[in-house]
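Quick one: the structure is below, questions incoming.
Here the complex is missing a single protein chain, while all its other protein chains stay put.
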């Protein structure tokens, strides 16, 4: 699964994207799994309410299932316009 | 007193402006006086609710006094923009 | 603040680019361009009459009201009179502010007031003849929004 990070999430995690091997069923499960791996993930995902997630380039929810998803992206609330 | 007409009011009365000698106290009085003069005035002022009036280039009311006023303009509701 | 009443065409794009140019205290510019519409394809010409002695001062008052209500960095109104062809720009409004809400509201306000309070009258010349455009109740009602 391709996992992408943008803005300060990218800066905290230190890479713009990476391939993650996971059996996580939902986005929340994936986050829990990443947080146990390294401190930088724990720092980036400390406050989920400050984050948004997109599954295959569509805004989604943290309890959404990951079955069939190829690309997960984490980022802060958008500031376009 | 300089009296001006715009749009279809001008077309019905037949002139864009004219000098009117009058002792009318208010706009309503002036209109009543003009209507007795000729049919074209009666036609133009038949329905006051379809008209607007400006006194010295300021939108005004039909019961406004004419004392000191140099220019009266009659026209239909504006259609700018 | 700029108010121009003219019979000559204007270049909306050039006006937009010149408007509030180089200012770094603004974040939002909104423009409105009014165009001669010919929905049925029967319009030959639109004639815009105005009240020269009153037009510029009436528009200026409306713009001053907008500038003070929304603390605009700048505002522009251009309005043409005389004969116009379908597709031609009739008029244009532009507003500049720190934030988008003020720029949008002020432009919307300006259009509502110019529509019903600036001394212009439109006459449409079509295949069938000539008719003065009637003011719409909804345009008068729109003023109650502000």
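The chains carry the letters A, B and C, assigned in the order they are written, with residues numbered from 1 in each.
The working rule: a residue touches a chain if its C-beta (ideal position, glycine included) is under 8 Å from a C-beta of that chain, and two chains touch if they have at least 3 such contacts.
Since this is a predicted model, take the numbers as computed values, not measurements.
*Asks:* Write out, one label after another, the shown chains that touch the chain missing from the document.
*Replies:* A, C
*Asks:* Using the definition of touch stated at the top, determine which of C:5, C:30 or C:76 touches the missing chain.
*Replies:* Selected residue, touching the omitted chain: C:30.
*Asks:* Touching the hidden chain in the full complex, which residues of chain C are there? Just list them.
*Replies:* 11-17, 22-39, 41, 43, 86-87, 98, 100, 103-104, 107-108, 111
*Asks:* Mind pulling the chain A residues that touch the left-out chain?
*Replies:* Residues 4, 6-8, 10, 54, 57-59, 71, 73, 75-81 of chain A touch the chain absent from view.
Note that only the chains that are shown with their structure count from here on.
*Asks:* As a quick test, compute the distance in whole Å between the mean CA positions of chain A and chain B.
*Replies:* Chain centres of chain A and chain B, defined by C-alpha means, are spaced 72 Å apart.
*Asks:* If a residue has to touch 2 or more other chains to count, which residues of chain C qualify?
*Replies:* As it turns out, chain C has no residue touching two or more other chains.
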